[in-house]
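Left out: one protein chain. Kept in place: all the others.
Let's turn to chain A:
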């Protein structure tokens, strides 16, 4: 199956001038500026299959938005290649624009002074969508995102949640096979967030759209994505499933057991370390890279010891990603 998004060795370098400290430094920079290269994205390669939702993750300044901007045709890469639905976005910007939808959570793409419905109808004309098709799609989006209560309001008067829901609808009105979402739920309340997530799930599962999502919200990643690409300092650090991320970056589970007999001798199990032992209370944790999953560990503990109670603490994705970011930052500093 041909990938919807193909990225090969994509790089983007910006040139900036270094500020020298102090007043004389500023004057020196004015006369003789020191130019430096900033590698926003370096040699990144990945594919996204049709109908797949991929989360592009990384700390602030990692190169996520620059990557999306190259894939949407906003920026031209310094080197490397990319194809989106078979089109090179930075060479055929307008053709690419017909195949994609994009939402940048912090900015709107709607006409600020016009009622949302007028913006939708202008987009219908721009993308040359037949009227009946447009009306049917609007009805569908209204059912999922509850737009009709505010779509006659000017964009400038909408709340953030209302505005982003309208932006999402606007991005999909021309039925694009590929959608780019750059922090779409930033600043939203939990109810609207969940509504947007449900909408995205529907677009991927029922409409077969390919989605590339960037977000800092790990709940969102957990609920929507099966696969993630982690970038840092412009470089790809990891490309894998959520389970692989958990395994790769210290899935820190703990099994807490209450022994039936507090005098039972307790020791480590294969791949499982004894974290603490206080009377009948025993805590086990993973031991090394070959540690079992939390469910396997639970099974082993119950089989080995007679227990009257057992509880499991598993690090959520947020903790795992924090560990991942810390590890890649430490590696970068060491390098």
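The working rule: a residue touches a chain if its C-beta (ideal position, glycine included) is under 8 Å from a C-beta of that chain, and two chains touch if they have at least 3 such contacts; residues count from 1.
In this text, contacts and distances are computed from a predicted model.
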Protein name as given in UniProt for the chain not displayed, "ABC transporter permease", "Predicted Zn-dependent peptidase", "Cytochrome bc1 complex Rieske iron-sulfur subunit" or "5-methyltetrahydrofolate--homocysteine methyltransferase": "ABC transporter permease"
Residue, one of A:5, A:40, A:196 or A:255, that touches the chain absent here: A:40
Full-complex contact with the absent chain, from A:3, A:114 or A:242: A:114
Chain not shown: contacting residue from A:10, A:53, A:102 or A:230: A:102
Sole contact to the chain not displayed, among A:4, A:42 or A:65: A:65
Missing-partner contacts on chain A, residue numbers: 14, 40, 61, 63, 65-66, 69, 72-76, 93-95, 97-98, 100, 102, 104, 106-109, 111, 113-114, 118, 122, 125-128, 154
